[in-house]
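Only one protein chain is missing; all other protein chains are in place.
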Amino acid sequence: MKKMKKPLSRSRIIARIKFAVALFFTVLFICFSLFASYLAPYDPLETHYDHMLEAPSSRFIFGTDQLGRDIYSRILYGGKTSLLIAFAVTGIVSFIGILIGTAAGYMGGVFDSLLMRFCDTLMAFPGSIFTIALVSFIGTGVTNMILAMCLTSWTGFARTSRSLVLSIKNNVYIEQAKMGGASDWKILMVYIIPNVLPALLVNIFQSIGSKLLTISGLSLLGLGSPPPTPEWGFMLSEGKNFMYQASWMLTFPGLIILINVVIFNFLSDSIQDLMNPKESVW
Amino acid sequence: MPDNAVLLEIKNVSKEFPVKKKKLYAVSDVSFTLSRGETLGLVGESGCGKSTIAKMIAGSLPVTSGSITLDGVEYTHMKKKEFAKFRRSIQMVFQDPLSSFSPRMRIGTYLCEPRVNYDHVSKDEAMAEAEELLAKVGLPAEFLMRYPHELSGGQLQRVAIARAIAISPKILICDEATGALDVSIQNQIAKLLVELVEENNIGCLFIGHDLALVRSVTQRVAIMYLGRIVEFLDSETLQEEYMHPYTEALLDSIFDVHCDQDEDIKLLAGEAPSPLVVHNGCPFAQRCEYCTEQCRYQLPELSHVNGTHYVACFNPLKR
Partner (left out) sequence: MSLLEVKNCTIRYQNGTSAVNNVSFSVEKGEIVSLVGESGSGKTTMVRAILGLLPPGGKVTEGEIILDGRNLLSLSEREQEELRGKDIAMIFQDVGASMDPIKLIKSQYVEAIRTHERISREESYDKATDMLKRMHLTDANRVMASYPFELSGGMKQRVGIAMGMTAQPKLLLADEPTSALDVTIQAQVVHELRELRDKYGATIILVTHNMGVASYLSDKIGVMKTSQMVEFGTRDEIIIDPKEQYTKDLIDAVPKMGGNRFAR
């Protein structure tokens, strides 16, 4: 069973191309938001009272809103808020979730049962409704939104990472590690987490996409970032009032959310393909 | 002071696992000793309890009753913290080479682990030692930077052995350590093990199901059936001196390369009975062609034949 440098199979090459494309678009959109101040033709808060609700034109390529603000610029700036929140929430949630989940899975016993029952309880509430309820309870605003989303969605990561740990916990190499004198902490950090993390990467990137949707949903309901901060969901919310006069106010932010969600899902999908090389066993 | 010759002493060790409302008797009343520089073989079919014994000696499974003493120290009831340090004296090599390695850990790091964990030596020092260890088991230094999946099964098993001896254990347990390898590789590993045991003067417990292979690397062999040791034999004279009907059945089941095709195979009827049931008599009674009334109701004790030869049977094969 000598392993040689084999030429890549076709499925592997396709997986790599898919990943490269997904990564390219992800980076592209992140750059758009990061360099919004350079790319945007106008200040997102600048009002042009003589150009209110103007259809897309060469001057305002995505049109303007009810206050004459440039939608294109607002989308660029809005990306900063939306993506930042999505990244922050996913980062916090995956860190906490993975840590708790792996610890529970590895230690087992009472700690595990307690934690998992707690997770079950939290998961018994429908996620988005719970988030909405929480935000309306603790108040609107970016930080509160992040907090509410974190509280409701770490359980998913905890559950997945726990089950992943359970699947490798009884592996012989864990036994070997113990004989080699590794402490529990070391086993967790050096032997377990590096082996479950790749599988979780898929979930992490998928989560960014779904968080984007949640953020937009919350903002649409007016529970997100306060006006006048540009934010995609909030732009939708404003746009729905002018649906018939200025459909572009709804179309462009909606499209951009859609594209971003698709890209992040595509990215997670391509990572999965990349890590599950369906190569023949023989 | 304990006898210097005896390194490991296992006394009346039993292990029961709760299964639903019943008990599974995995190991029943097993006793043996192991000396420095000695390799003891443990042979039996799957489920006979040989791996359970290995795990109990390695301390990864508590005993239900009985005692295990290493160099005069009884350690079955040691506190977790104390045992964490004691554990280095007993190292183990497992059957499946690939699953003994964390897929994302380089061979070098893997080899350094025990020294870094137990003796707190620096990473560089441990790495230098790892290189020597690789040389000892006949592998090139460049393997330090490789990942497990880049090595063959035999190479991985060498690495596993190197790691086990890195912290100079007193006991090395090989649980079917050559079982997953091709025969030519199997012989190389067996040879390497014998050399290392002699060189380092450690005790070795070699567990396997291939009697011919186990015999070739050991001085003594213990034959297990259904959680009990039924016969202790001297490896050299095993074939001439065996007395237990089960040992005979095991020997009859080996297909020799130069066998006579026209000779009928002597078959052992049926399969091993369930370990969930308590047997009053001899565990082998149901399948034994020499079984008598006594065998069904009374458990034969291991009795001394001569030298290192013990057998647990009422009607041992006369020779």
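Note that the chains take the letters A and B in the order they are written out, and that residue 1 is the start of every chain.
Assume a contact is a pair of C-beta atoms (placed from the backbone, for glycine too) under 8 Å apart; a residue touches a chain by one contact, two chains touch by 3 or more.
All values reported here derive from a predicted model rather than from experimental measurement.
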| field | Option touching the unshown chain, where B:Leu250, B:Cys295 or B:Val311 are the choices | value | B:Leu250
| Among B:Ser184, B:Asn280 or B:Asn306, the residue in touch with the chain that has been omitted | B:Ser184
| Missing-partner contacts on chain B, residue numbers | 39, 45-46, 182-184, 186-187, 190-191, 194, 197-198, 209-213, 215-219, 235-236, 238-239, 249-259, 261, 265-268, 271
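Simple rule for what comes next: only the chains that are shown with their structure count from here on.
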| query | With chain centres defined as C-alpha means, what is the inter-centre distance between chain A and chain B in Å? | reply | 51
| If you look only at chain B, which of its residues touch chain A in the complex? | 58, 60, 84, 87-88, 90-92, 94, 96, 99-105, 113-114, 117-118, 149-153, 160, 163-164, 167
| query | What part of chain A is in contact with chain B in the complex they form? | reply | 1-3, 171-173, 175-183, 186, 190-191, 194-195
